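Okay, structure first, notes after.
Removed from the display is one protein chain of the complex; every other protein chain stays in position.
On to subunit A.
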Amino acid sequence: MNPLNRTKGDKAFDAVNVTLLTLGCLLVLYPLYFILIASISDPNRIFAGDVLFLPKGITFDGYERIFSDPGIWNGFKNTFLYSSLGTAISVTLTITAGYALSRTDLVGRNVIMIFLLITLFFHGGMIPTYLVVRDLGMVNTVWAMVIPNAVGLWNVIICRTFFQTSIPKDMLEAAQIDGCNDLKFFSKIVVPLSKPIIAVMVLFHVVTHWNSFFDALIYLNNDSLYPLQLILRNLLIQSEVSSQMIGDIESNQAQLAVAEQIKYGVIIVSSIPLLILYPFLQKYFVKGVMIGSIKG
């Protein structure tokens, strides 16, 4: 559209539009920015309300305390394990199922789809699922963190749509004439051609696993298995800052202040891996949502 043709009304519209969007943007950004500057500011000045736009009395004391805490490290280690193992399992199941369902010559395809779709509308719910996991002996094991939520139907559908639109039928026929079977075709041709959707799925699952806490809450009661998010919850929400972190400080008041600073720091520390991934995350997530929205 030629901007020269804009009428007065359009100019007013644009001015209001840009202003509102900029304001909204600041509203989203400021809390994140504040956490960052608060995490490196002198806790007493945060308490006094001094810190608003710039860090005051810069100190990395909070981070030192966080990184010297063995609980946090253990949480990172567990989350890393659950994320990598869980993602490997989930992506494998999602991609293989998505591919099989994308094949129009699969006998019973519609019946299988209905079998899967029913679970979107009706499910056993929290307690019966918990009982299944418990009866399988998964409680307090790594498996409780990676198996019960391994497959999301929505992701299977996204993959199916991708395979349907990007793997030409002729290719399969050509391969079949050359004597290629389905498994070989899948591993030698489909997988290498599907790197974009695999990347989307890997990122989806890494983020889900990194952020998940509820499975840990109900299936784990041994703190050596706790993922980062559960440790964060105890620290941020239940305010259980370990004495190891602040035990050397004598006055109660100062302990409270440092505990607050640790909270800001821990928000940053726990989010760093996702922040590093963010440029990829954003792009691939948008792609995934788009593929998913084309066709149900």
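The rule we apply is simple: a residue touches a chain if its C-beta (ideal position, glycine included) is under 8 Å from a C-beta of that chain, and two chains touch if they have at least 3 such contacts; residues count from 1.
Please note the rule applied: contacts and distances are computed from a predicted model.
Looking at the choices "Amidohydrolase family protein", "Fe-S oxidoreductase", "Pyruvate dehydrogenase subunit beta" or "ABC transporter permease subunit", the name in the UniProt record of the chain not drawn here is "ABC transporter permease subunit".
Check A:D14, A:E173, A:D223 or A:E240 against the missing chain and you find that the one touching it is A:D14. From the options A:P128, A:G179 or A:P192, the residue with contact to the unseen chain in the full assembly is A:P128. Although one chain is hidden here, its contacts on subunit A can still be listed: residues 1, 3, 5, 7, 9-10, 13-14, 17-18, 20-22, 24-25, 27-29, 31-32, 34-35, 46-47, 49, 92-94, 96-97, 99-101, 103, 105-108, 112, 115-116, 119, 121-132, 136, 147-148, 150-151, 156, 181-183, 186, 207, 210-214, 218, 229-230, 232-233, 235-237, 239, 256-257, 260, 263-264, 267, 270-271, 274, 278, 281-282, 285-286, 289-290, 293, 296.
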